[in-house]
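With one protein chain held back, the other chains of the complex are shown just where they sit.
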Amino acid sequence: MSDKSRVPFILVRLKNFLRLLTKSRLAFSGMLLLIIFIVGAAAAPILTTSYPTEKVAAGLVPPAWTAYVFGATRYSQNIQFGGLAASTNTTGTGLSLQSTLAGPDAIDVHVNSTSGGTILIAKTLNYPYSASPLEFEGTVSIIPTGVSATRPANAIVFMERKDLGQYGPLWNSSLVTSGQQYHQELQSFGLEQRLGFVAGTNLGQVIFSGKGTYSLVLMLTLPQGPFQAEFVVTKLTMSLFGNSFGLLGSDAQGADIFSQLLYGARLSLMVGLVATGIGIGLGLVIGLMAGFLGKAVDEILMRFTDMMLVIPSLPLLIVLATVLGSSLLNIIIILGFLGWMGFARLVRSQVLSLRERPFIEAAKASGAGTGYILSRHIFPNIVGLTYVNLALSVPAAIVGEAALSFLGLGDNSAITWGKMLELANESHGGLAWWWVVPPGVGIALLSLAFILVGYSLDELFNPRLRRRR
Amino acid sequence: MGLRGYLFRRAINTIILILFVIILNFSIFQLLPGTQGVISNLLQNPRITDKSIIGKYQNQFGLCSHFNPATNACTLATPWERFQTYFVNMLTFNFGVSYQSGHPIFQDMIQTGRLYNTLILLGVSTVFSLLIGIFLGVFVASKRGTLFDTGWVTTSLVTYSLPTFWMGLLFILIFAQNLHWFPPGGVIPFTWQTPPPLLVYLAVRAQYLFLPALVLTLYFYGGHLLLTRATMLESLSEDYITTARAKGLSERKVLFKHALKNASLPIVTNAALAFGGLLGGAIITETVFNWDGLGHWIFSAIGYKDFPVMQAMFYIIALCVIAANFVADILLGVLDPRIKYE
Partner (left out) sequence: MPVLQLDGLTTNYRTLRGWVKAAEDVSFSVEKGEALGVVGESGCGKTTVALSILKLLPRGGRIRRGKILFEGTDLVPMTDKEMRHIRWKGISIVFQGAMNALNPVFKVGDQIIEAIKTHEPDLPGADARKRAESLFEMVGVESSRLDNYPHEFSGGMRQRALIAMALASNPKLLIADEPGTALDVIVQAQVLQLMRGLKEKLGLSMMLISHDLSIVAEVCEKVAIMYAGHVVEYGEIGEIFKEPLHPYTQGMLGAFPSIKGEKKKLVSIPGQPPDLLNPPPGCPFSPRCPFVMEICKTKFPEAKRMGSGEHYVSCYLY
């Protein structure tokens, strides 16, 4: 077969495959599932708003939609303060202020005062939920100019609700150095005692006890006497983390599970395909060698294959991953090197039966070398087998990696589906269904997709299995 | 060559396999940098000021051929010498001392009840998965093409492809955490100081055993069912089945005597091979359910890098699988009169 004729040959197969897809419902659904997974994995950065390990919600909260499904009356979602604005305190005299907004979280304020006074830089929030948020998290960052150790300005951050009063200070600092950035993270945990509550009090619940209008205020108190200064507020944010979040809820660290699921699909697909690729490649080489070289080589290789088949694979995987170290690359290589045996046997038997066919005999008789026969006659006949096995072996590799991760032998830097389950299992306070269900469903559906595609490929390449029409 | 010759060949094969496992185990743990790494880490520990202690550690890890306890002088053994010692140790079940507990591993394995716990879990789930799988497989094959058939085939395909750890987690979530029907894990309640009356004892133990055994059974019956169905369908299409029916035999006898005995040959082989998978599944299931058996031990050994325990467990598991294969070979020889002449 010349290279020119090989292109149409592949096209014909592709056409057959597409035709099979339209004919067989199973093949179609398998392919559809696979495409959904691949698109989801590839588009993970577009479809999600955060990285798998980024804290974007309160720890261990259920998906937002559960409120509708289970009819929860008291729920809250993530919400942020907005509408940044600066104003002067009306009590001040001779105080003028000029502010320019530099984005939603930053503002630049020029102040000119004759006898002190206060400036309020505030954000507001119309809190719509009857349930309190579980946590809040914010940042304040300010660069003053015109202040000095002798004439410092004072910055205080507090939270205010009209009828209930103020909570604060969340931050209290003297601004003494011009041009220095004063920065503070504002978190609900660790501030309780400072605000006069018992340690462990949930500040979110205390402060945001119900619907209403809240403000986050950065109050700058100016020194007495004439004073001219500029305050660049580079950041003033406050996010409230509700008791429900996003599409699939959050994990114990407050990371988005949907994001973990999509990024995990990337890893699972990669691990599955690369490991299977290695396994299939090894199986092909060993099977071809055993089948084609025959005699002693065949005997030794097949004995070895049989022995490897008997050795229980998961314990061996565990042992190798422990001894060699459990980086993702190591796991892929180990899975690949333990996944060749079945395919090697299959290739060998195929080669043995092909070798007896007349067209190989004819090629030999006309003086073709081993390499020529292998590449021109044996290989094309095994291509189909290779595709089928590639598809059918991927699930085993995916489950294998997940099992290793689950046992704590996974790559700690990679949030794979198995890692998700391990973390879910180890998290305190019981299993959360929104954390346990998605990765398992992902593994099962992805396996199913490959199995369905594998079987339809098998039907395509193996004429004996083709249904009579 | 009769049955005896066949069994002799299988026995030789089994011995070769055991040898292979020992060599594999030796290569992984002794030749790969793992153990050596541990030792060199120990030696680089700045708190070990007396370097003569090196010899002591080398001796402790079995790296010396000659060792003088007085001077801590160590003559390093060649890999071949080490293999010989290792080989004898493996055959005599002398696995050394666990880093974790400091006790000899063999003693730890038996006296803590781990072996016993694993045997209970494995025994129950093997028996149930085989019984359910084979019986359902036979019935499903006899009702080929009906809703009963497709229903069970689909169900077993689904349970077969679900990862065991996920199934375990789901069961804990549903049956332990939400419904409180079963404990979420453990072998027996922590509160038991002295065993309660026998009936209560058995009932509570069964309650603890139920979920892990269910997971393993669900994971393995599917494979047996599908294989039994396939081989039964093949067997049922043979002429001798028509003969058996023509003889006036009841359908039960046709299915369970004539068809199943023929179909059982691949089932036996597969059951032996599946035993390896079952042991793998047990490691994970024991971990999920905190079932204090050999699998759970491996899991905790991973965390402690307890290499002696890991290699001992790998060796024991491999031995079990090899033994299962040998038993299957013997069964095949008994079941199939043709095998003696191959």
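Letters are used for the chains, namely A and B, taken in the order the chains are written, and counting of residues starts over at 1 for each.
Simple rule for what comes next: a residue touches a chain if its C-beta (ideal position, glycine included) is under 8 Å from a C-beta of that chain, and two chains touch if they have at least 3 such contacts.
What you are looking at is a predicted structure, and each value in this text was computed from that prediction instead of being measured.
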(request) Tell me the shown chains the invisible chain touches, ordered by label. (result) B
(request) Can you work out which residue in B:Ile188, B:Leu249 or B:Leu273 touches the chain that's missing from view? (result) B:Leu249
(request) For the chain that got dropped from the picture, name the residues of chain B it touches. (result) 144-145, 238-240, 242-251, 258, 261-262, 335-338, 341
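Please note the rule applied: only the chains that are shown with their structure count from here on.
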(request) Spell out the part of chain B that touches chain A in their complex, as residue ranges. (result) 16-17, 20-21, 24, 28-29, 32, 34, 158, 161-167, 169-170, 172-173, 177, 273, 276-277, 279-281, 283-284, 287-288, 298-299, 302-303, 305, 307, 310-311, 313-314, 317-318, 321-322, 325
(message) Residue numbers of chain A touching chain B in their complex, please.
(response) 307, 309-316, 318-320, 322-324, 395, 399, 402-403, 406-409, 418, 421, 424-425, 430-431, 433, 436-437, 439-440, 443-444, 447-448, 451
